[in-house]
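The block underneath contains the structure these notes are about, expressed in structure tokens.
The complex appears here without one of its protein chains, the remainder shown in place.
A, B and C label the chains in the order they appear, each numbered from 1.
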Amino acid sequence: MEPLRFIAEDGARADPFPLSPEELTRGYREVVRARVFDERALTLQRQGKLSVYPPYKGQEAAQVGAALALDPGDWLVPSYRETAAALACGLSMSQAILYWRADPAGWRYPDDLRVLPFYIPIATQLLHAVGVASAGRYQGEDWVALTFIGDGGSSEGDFHEALNFAAVFQAPMVMVVQNNGWAISVPTEKQMRNPRIADRAAGYGIPGVVVDGNDLAAVWHVTREAVARARAGEGPTLIEAVTYRVGPHTSSDDPGRYRSADAGAAWLARDPVSRLRAALEGLGVWDDAREEALRAEIAEEFAAAVREADAAPEPEPQQIVEQVFETMTPDARAAWEVLRRG
Amino acid sequence: MEPLRFIAEDGARADPFPLSPEELTRGYREVVRARVFDERALTLQRQGKLSVYPPYKGQEAAQVGAALALDPGDWLVPSYRETAAALACGLSMSQAILYWRADPAGWRYPDDLRVLPFYIPIATQLLHAVGVASAGRYQGEDWVALTFIGDGGSSEGDFHEALNFAAVFQAPMVMVVQNNGWAISVPTEKQMRNPRIADRAAGYGIPGVVVDGNDLAAVWHVTREAVARARAGEGPTLIEAVTYRVGPHTSSDDPGRYRSADAGAAWLARDPVSRLRAALEGLGVWDDAREEALRAEIAEEFAAAVREADAAPEPEPQQIVEQVFETMTPDARAAWEVLRRG
Amino acid sequence: MADAPDTRPMTLVQAVNDALDVALSQDPRVLLFGEDVGMGGVFRVSDGLQGKHGEARVFDTPLAEAGIVGYGIGLALAGMRPVAEIQFAGFLYPALDQVLSHLGRYRHRTRGRFTVPMVIRAPYGGGVHTPEQHADSPEAVLTQAPGVKVVIPSDPMRAKGLLLAAIEDPDPVFFLEAIKLYRSVKAEVPSGHYTLELGRARVARAGDAATLVTYGGMVEVCLKAAEVAAREGVELEVIDLETLAPFDAATVMASVEKTGRAVVVYEARKIGGFGAEVAARIAEETVWSLQAPVLRVAGWDAPYPPFSAIEHHYRPDARRVLEAVRKVLAA
Partner (left out) sequence: MADAPDTRPMTLVQAVNDALDVALSQDPRVLLFGEDVGMGGVFRVSDGLQGKHGEARVFDTPLAEAGIVGYGIGLALAGMRPVAEIQFAGFLYPALDQVLSHLGRYRHRTRGRFTVPMVIRAPYGGGVHTPEQHADSPEAVLTQAPGVKVVIPSDPMRAKGLLLAAIEDPDPVFFLEAIKLYRSVKAEVPSGHYTLELGRARVARAGDAATLVTYGGMVEVCLKAAEVAAREGVELEVIDLETLAPFDAATVMASVEKTGRAVVVYEARKIGGFGAEVAARIAEETVWSLQAPVLRVAGWDAPYPPFSAIEHHYRPDARRVLEAVRKVLAA
């Protein structure tokens, strides 16, 4: 299987092309928004204003393209890497900032947002996604669950169990594997013998698709098809989005320890943002003025988000023991009093 | 993929045929030995002389065929179902009886036997098999590890992790999945959407083979090839042996609760023992006299094994706390004294 | 307690079956699943429920414990009330990542936005010559997961009421059923719906000479010991914890303050078992009342033995309990 692609590296569009100019414009907007958030978040982190932060530079199209294929009412079940997908699904920038600040206020998402929190223990989210997907059926809902995992995470047992459960129960779930070439320092070749992760779908009797993860149109298109199949009761799909982790694993990581500085050079030509912009320009629907306006708007969105996040109340020590059970245990109650007194 | 087969249900042999008449005779011997052990063990269990016993009737060829492909020095890493394979690898009948009697004496195999004990927690053995397989390389040994798992067990995360580790490390391991149609009461169709388990091999970048598990010649042949590849450094193979669990799951199980009595009727025509006998007769190397002699010999082997097992010393209570660590902890030592005093 | 006064004699298996039936009947969000659950399960706990409530609500899963628990967590996050069965408690180990990483953390990490109202049932414990690992008692591992309740009933009537309470609880509950008790006792069980409060220990037998603190399959062992002692004029108080987490320390302390002597009885390995927490609490909260060391009668320093002929020497019996009682009385 070769990765499906609709926008060439120089921005040339395949014909037929699956997205309307409006869709492509909307996609570009979200991709730029994601890029700006990521770059500025990393800066915030360097300034000590975020806790550990996992950047996703280079993977914006893989995340945004998949997220845009969801309808309102659908669910997102992300790993720690998917801030871009969560933003595209409606998580506000201020909430995302507070989340990565590891501030309790950031961890309680709005009640109407069907986005689960970022998952730290690798691959565990996949099984939840299957359950969330199945739960709709019992409630007369036709929601679909979109979940993400990395190439590294595909080695965990949960990956297998989730695909098997999803297939057996024909759960309306779409799993996107962002094959970004690395699990921290371990390149894909050392994680698996057949690096075409989509090949595993056949074993489960479900469709497997491989797509250029740096091509927003391709990701959006295949995910849209997968979501439609899922919603129609035709079961889950495994999508492998081939992309590249341009930056460090997290703000704590130094990739210089394990890969050469130019390992990502080839990626530059495949950057999802510039490629998409070239495609839009090719369509004649984009120019420098629009670009500037968009950038200014997003800069202001981010600045406002920082202000909002900074205005959140100071976390209080006693929050540590809140919300363990609905009703506090006597021990937790006693601890709460101690912590409140300080 | 269609299951590979060399002996038709009526005993007709394919041409070319992979086994010599001597090999076929040896295989028949082991298959009959396995059948006799199984039937008598179940009887012993009903008489209260074994603890819970998992019979393997109908799966003798799948186990014996694979086991015979091993050389001395190779390892067997079985699940609880593989008493036939263990016998074929050199476990004595008396040891097997003591094992299933759950007598401590049965659980200490002879030092020179490269057979691991029967595994109760499903699929956990597969990872050990990969490690055992890899360990030879470091010691200048070219041993191969043969491991077994059921259709049901193929749903566990360990199945996936083991195949991936084996593939990545090119471990000299052969994994035989006995697809016997059932995981206790759950038929294969409810465990997986694509019931061709061998299809999963491609995802791992290793060879996958499906074979008629009731055809000793076919199982022996494909396992022999897989073992040769493994020994030559060409990595692991996944073999799916299609067979049928004719009896109950274990001596505690009543299949009447979940499948009709004639569910196994079709199997009768595919019985690995009678099929093999027909093939031998077709070759002109078998007759009633030989059969009678073989049966008599095995009956005596079993009777002697029972005598030997019955002569084992009574288990002693303090054995409970022996061999937890090489050196007893003070707590275990104290318990040992208490238990010995009774 | 009972809004349904009729009772029927039931085994623990039947009582659990009845509770599941009531829960499935009254709440469409309740789902029941696990390995072999469709045909009734290996202990017949779910007998007849698939036929009555349909394959959509009572169903088999693939053989994968992490899958079962993780799938259930997802169902619960999205509005269902999953009741999962792990075939034997000794086989929940593959699911411990889901238990320790998620089951009890979800409410905490999302500050109450997402919760996991899920029940996980599993038979546990020894005494019936099961194969290796089928007799494990891993409750102490479960009590280490903050945010997870752990409930272990000791008789049919209480099993039904506690299980219904567990299913209706807004938080995740592990519900362990002693295999030894599955069919050994028959007792009157109210029909229809009733619940018993979680988080409360109960005095299973009143006494003043010493306190036996126990739960699950060891309650009958302790009651038997208490009967024997009573014949010698020694009245033992037996506390049945019922809920291990959250732990009802107050009830235990009240008893020990009264008797001044405590023996903690459980069938898991002694070291690190839940009885350690009980004894530690006593040492912390009511040490001044103690007139004797706090003893523990529990499994030896070894795995539950896979060796049938001698396994009964591992699991505490009335004799071992009475030996410890004699020691604390002599102190």
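Criterion: a residue touches a chain if its C-beta (ideal position, glycine included) is under 8 Å from a C-beta of that chain, and two chains touch if they have at least 3 such contacts.
Everything numeric in this text was worked out from a predicted model, so none of it was measured.
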Exercise for the section: Name every displayed chain that the left-out chain is in contact with. Expected result: A, B, C
Problem - Residue among C:L295, C:A309 or C:L322 touching the omitted chain - result: C:L295
Exercise for the section: Check each of C:F33, C:F59 or C:Y93 against the chain that is not shown and name the one that touches it. Expected result: C:Y93
Practice task
Against the chain that's been left off, what residues of subunit A make contact? List them.
Solution key: 51-52, 80, 101-104, 107, 120-122, 152-153, 155-158, 183-186, 190-192, 252-253, 257-258, 314-317, 319-321, 324, 329, 331-332, 335, 339
Exercise for the section: Quickly run down the residues of subunit C that touch the omitted chain. Expected result: 66, 90, 93-94, 96-97, 99-101, 104-105, 108-109, 132-133, 138, 140-141, 143-144, 146-147, 245, 247, 269, 271-280, 282-285, 287-288, 290, 292-296, 301-303, 306
Exercise for the section: In the full complex, which bits of subunit B touch the chain not displayed? Write them out. Expected result: 75, 77, 104, 107-109, 111, 116-117, 121, 124, 126-136, 138-139, 145, 157-158, 161-162, 164-165, 168, 319, 322-326, 329-331
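The rule is short, and it goes like this: only the chains that are shown with their structure count from here on.
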Exercise for the section: Just grab the chain with the largest centre-to-centre distance to subunit B, centres being mean Cα coordinates. Expected result: A
Completion exercise
Cα centre of subunit A to Cα centre of subunit B, whole Å, reads 45
Exercise for the section: Could you please state the distance in Å, as a whole number, between where the Cα atoms of subunit B are centred and where those of subunit C are centred? Expected result: 36
Practice task
Check each residue of subunit C and list the ones that touch at least two other chains.
Solution key: 62, 64, 66-67, 94
Problem - Touching two or more other chains - residue numbers and ranges from subunit A - result: 157-158, 161, 164, 168
